[in-house]
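Showing just some of the chains, left in place.
Chains: A and B, in written order; residue numbering restarts at 1 for each.
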Amino acid sequence: MVEYTPAPAWIEPRVADVATLLRARRTDDLQSVDIALFGVPFDLGTAFTPGARFGPSAVREASRMARLVNSATGVAPFDLARIADVGDAPVNPFDLMGSVDSITGFVATLKASGAIPVGIGGDNTMTLSILRGNHSGVPTGLVMFDAHVDFFDSFYGSSVNHAVPIRRAVEEGLLDPRRCVQVGIRGPVLAADDWNWGKEVGIRTITMEEYEALGRDGVIAAISDTIGDQPFHVALDIDVLDPSEAPGTGFPEAGGIRMRDLQVLLRSLTGKHVASVDICEINPMLDPTRTTMVNTLNAVFELVCIAAAGRES
Amino acid sequence: MVEYTPAPAWIEPRVADVATLLRARRTDDLQSVDIALFGVPFDLGTAFTPGARFGPSAVREASRMARLVNSATGVAPFDLARIADVGDAPVNPFDLMGSVDSITGFVATLKASGAIPVGIGGDNTMTLSILRGNHSGVPTGLVMFDAHVDFFDSFYGSSVNHAVPIRRAVEEGLLDPRRCVQVGIRGPVLAADDWNWGKEVGIRTITMEEYEALGRDGVIAAISDTIGDQPFHVALDIDVLDPSEAPGTGFPEAGGIRMRDLQVLLRSLTGKHVASVDICEINPMLDPTRTTMVNTLNAVFELVCIAAAGRES
């Protein structure tokens, strides 16, 4: 496994050479990869501010600051798994539906090789492609961190875009709604019944109000109770964070959770069975302070740690 | 009332057409308006960094992200009241005192039409104009969120500027000091007795130290106790927020309150009798991440919700 460990930052300066995700090796040889980091440079599913297509390239550049060991959990992911940057899913900048399919195909190839897909986007439509491409025939659970519920039926007449992936995935049997939990939901809404569908199908939606009422430990317990022991997808929309901690996203919502809390929530998943991961709505065009990238890089690392630690579970 | 509801964002894209406050209709017909949103593009009362004159235009542009229903309180303001963007108060870019008067006159016209004035600024001097223009003969209460007490006697020899409006308003009988409460006060001060005048006249000044000691619920209780059941003005200086959450303001103070907390504090006013509102010191020239605008937009929405909900009270 040694060959996939990043070059030591104390030998090769961080600023040097081409940038890869987490400073992992860039490879197209999927057979030797346990955890496949890939980009989804795509934002045609965006209703308002575009630019998340540059998310993968920005995370690669931010990865110059990546390190190797999780000081809080002790997990050293590169010692546990062969982790590689396998490039980007193919997309077409003029074709929303075609790209959703080509991303799905790319993820299916990763799944066929046995790697856990960890996709970095890109707009939230990618969640649907990853769930489709990684589908094993059995619906998975979902741990979702997001300001928005993302289960609209359609938007501007489109049934596939960044506002609908959870609904589509439940309808298609990719997700088991009773094993789905959403954390960080908030914000003014378009209509009073915007969040009803989720309740009807049994999704556990934890709003900021409930988040505060439960407390962080209560939320951790709620997540654990909901997903149980079976495999689950982790969907992290960076807009779950407070706008001050993630200004670089297409539709920020006031009053979000803190990165410190997100770290603790993510670490609570250590040892559980992560089937796949996406991190999305990262828009470097809106991030002049680079704060979003600092937090995103850390979130990618935390997610890779839980993916690596959970492989045997 | 339907005609004032913003065009549905799922039909007319948010990025389209001229920008208005909360995406409300822009009208000059004050007779049919219950809540009058207006700008105060004025910052001659600023002692240090100018630029708040662009606050109204920036809030209009940020309003492209506005929505219709408060998910926490259930209030749907456009269903409760006719809410319009009535344009900007007249100001003169070379005349501090004249502008203070012309803003006052504009607010008086709004009052005459029966609308609740909600002014978006603009520097904090505007608070005095709104209180003057909306004055009904009886002093009102005050819920003020601010880093600064704003009750200096004079500043650089001027008795009307952004450091003095509360003092002037009390002296003029516009505010009842025993029904005034200030939240978020902090920062190094110019002199040890800077905050004494407020104590002398009976204003309740809750510093960050007291804020933490009381806890959020305690602060809510203190606000409620202070203002009682009578009408009150809400004065929100965006610098009450921590600088990380509102860098776009002329004189940020380290160690402020969080937007999440401000949301909860504002919502606690739901059902109470709001007489008038101002939101000020919004400086888009200092806001490259747009975080200040995201939070300001939400604050405007929260304030409109409480104004709409409190109309019958």
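In this text, a contact is a pair of C-beta atoms (placed from the backbone, for glycine too) under 8 Å apart; a residue touches a chain by one contact, two chains touch by 3 or more.
Keep in mind the model is a prediction, meaning the values are calculated, not measured.
Participant: Tell me how many copies the full complex contains, given that 2 of them appear here.
Facilitator: Result for the total copy count in the complex: 6.
What we mean here is this: only the chains that are shown with their structure count from here on.
Participant: Please compute the angle of the rotation superposing chain A on chain B (C-alpha atoms), rounded to a multiple of 5 degrees.
Facilitator: Fitting chain A to chain B on C-alpha atoms yields 120 degrees.
Participant: How many Å are there between the centre of chain A and the centre of chain B, using C-alpha atoms for each centre?
Facilitator: 38
Participant: Can you check the complex and tell me which residues of chain A touch chain B?
Facilitator: 47-48, 155-156, 186-192, 194-195, 207-209, 242-244, 247-248, 251-256, 286-289, 291
Participant: If you look only at chain B, which of its residues touch chain A in the complex?
Facilitator: Listed in rising order, the residues of chain B that touch chain A are 8-11, 13-15, 64-72, 74, 76, 242, 244-245, 258-260, 263, 288-291, 294-295, 297-299, 301.
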